[in-house]
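One structure, pasted below without further comment.
Note that this complex is displayed minus one protein chain, with the remaining chains in position.
Here the chain labels run A and B in written order, and each chain numbers its own residues starting at 1.
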Amino acid sequence: MGRTEVRDGTGGTGDAVIRLDGVCKVFDVYRRTGLLRRERREVRAVDGISFEVARGETVGYIGPNGAGKSTTIKMLTGILVPSGGSVRVAGIDPSRERTRLARRIGVVFGQRTTLWWDLPLRDSYDLVRRMYRVEPARFRANLDRCVDLLDLGPLLEVPVRQLSLGQRMRGDIAAALLHDPEVLYLDEPTIGLDVISKAKVRQFLAEVKAAGATTVLLTTHDLTDIEQLCERVMVIDHGRLVHDGDLAGLHAVGASERVLVVDFARELPAVDVPGARTVRVEGPRQWLSFPASASAAPLVAEVAARYPLVDLSVREPAIEEVIARLYGDRASL
Amino acid sequence: MGVYRAVLAGGFRRYATYRVATLAGVFTNAVFGMIMAYTYIALWRVRPHLGGYDETQAVTFVWLGQALLTTTALMGGGCETELINRIRTGDVAIDLYRPVDLQGWWLATDLGRAAFQVVGRGVLPMAVAALLFPLAWPSSPLVWLAFLVAVALGVVVSFAVRYLVALVAFWLLDGAGVVILSNLVALFFSGMVLPLTVFPGALGTAARVLPWSALLQVPADVFLGRAGGAAGVLGRLAFQAAWAAVLLGAGRLMQSVATRKVVVQGG
Partner (left out) sequence: MADAGVPRAGRPVRPFPPGEPVPPEEPAWRRPADGLRAYGLIVGMWTRSALAYRLSFVMMTFGNGALTALDFAAVAIIFGHTTRLGGFSLAQTAFLYGTSGMAIGLADLLLGSMDGLGQRVRDGTLDAMLVRPVPVFVQVAADRFALRRLGRVSQAALVLAWSLSRLDVAWTPGTVLLLPVMLVSGAAIFSAVFTLGAAFQFRFGDASEVQNSFTYGGNALTQYPPTVFAKELVRGATFVVPLAFVNWLPATLILGTPQPLGLPRWVDWVSPLVAAAVCAAAAVAWQAGLRSYRSTGS
């Protein structure tokens, strides 16, 4: 627990909308060991997490499957009661005042729509208005804005079952914002979407962010979402925060390698150059991996001197790789 | 053929994983069986030999009904809900691209399901019944064999009907209504509510030639030795086989009409 360094995104604690302090969640898992016998095992899905998110921040929350992401989100929404530590969202303890908190947060489950399958999209929004008791004028203003930014106009009278996945996701995001939530949780909002829909969703979330009033916590497998929307990213693995900071910091922490891609004049066996490893050979093209901290220049000079060079380029490490390295190498942090 | 065998095995395994659900189902079978057995006993006490059964045979009929309830899907619960869902969501389009026949695929799945349920939901309720009531068991292994064939044919007829019902979803989009109607007819005309031999006059005659009698009445009559000798048993089995052929054929016909007009939802 002490290993995780908490970054204070605001420079103070006064305006933190989300505040977690040493939060744990322990599950009992049963494994069948015989016909009737079961073995009980304790699993610490979330193991002492502390962080704060300031009002208006958009934070990426990432980690591999089973790392504790959704357990954290469930504690933040009041679905699950923490086993230890304290949680405050908009000043409310979610597990104790779940329904009161519900009016002040919005949740989008990427893989499950909460829209009414057989009814026109507009009907789902009308239910939100009445269920959350949104003041009519305000509802109209919010809906107009969402319809405008998410291109929902032509879809309002269409039964949800006839919408494409991307259209439905846009519909779901709008539904989560109509009651003016202070905090918006987005769980995989771009999963399974086509490129255009993804772009539209990101563009909309960028607008929400620019308005500056909604705090957004975003979990995703698509790191482009993070790159485009979040200046802060938290990485969770095995129930612990292993990174909380900006994207650049994530690169540094990941102790990554860069890759020199070389095109030779002809096919060659894997070249052998000091300070680099050849990781891939494909026809006349070869990939040479070298430490991100080292300069590429001496390496390029060396290769050019020894082999018939046609073209070359240097590739920066992808965030995916950095994170994969981070997960695999947690102990060294 | 190998594909269908794999699909069948898959259907079996899928149901076999729900062990707790199976036990819960057996409990429900036992409760309903007990309630019905007592009402039958009350009736047969005042009218012995009603419908050609003595009291023990009548009680056995009740429990055969419970044992075959899920096997021949008298109240539905086979593949039809899933198929309807696939039609509703448009996923059925994917199935149509498979190199195997749609009807054959679902029949294999359903046979796998029935193979599990004849054990899980058939044998167990009968065992419970044997502890609670005296039952009329077949005396010869040949009768057991004929009974198993009758049950298998009953499953095929039941599938053929439910497949037709599911295909209606191509036109209605929401098949729940037809499923409810179909289940209600199956429940009543299979003999589940009361043995068909107890039905009065023309209703009884009609009920016995309708396909649903293949689901419970015929297997039960074979089991109870009420089919009338070897010739009678073979006649009953032929009756089931004939309905199976007619209904499967109707299903093929409807399937080809349906696929021609494939309405894929969400497109």
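Following the convention adopted for this analysis, a contact is a pair of C-beta atoms (placed from the backbone, for glycine too) under 8 Å apart; a residue touches a chain by one contact, two chains touch by 3 or more.
These numbers come from a predicted model, not from an experiment.
Here the missing chain is touched by one residue of A:69, A:179 or A:258, and it is A:179. Touch with the chain that is not drawn comes from one residue among A:132, A:287 or A:307, which is A:132. When the omitted chain is restored, the residue from B:170, B:199 or B:243 that touches it is B:199.
The hidden chain makes contact, of the residues A:58, A:142, A:220 or A:286, with A:142.
Even with one chain removed from view, chain B keeps its contact list with that chain: residues 18, 20-21, 23-25, 27-28, 31-32, 34-36, 38-39, 41-43, 46-47, 50, 172-178, 180-181, 183-184, 187-188, 193-194, 198-200. In the full complex, the hidden chain is touched by chain A at residues 15, 19, 27-28, 55, 71, 74, 77-81, 88, 90-93, 95-100, 102-103, 105, 107, 109, 112, 114, 116-119, 123, 127, 130-135, 137-138, 141-142, 145, 159, 177, 179-180, 182, 208, 211, 213-214.
In this section, only the chains that are shown with their structure count from here on.
One simple way to say how far apart two chains are is to compare their mean CA positions; for chain A and chain B this gives 49 Å.
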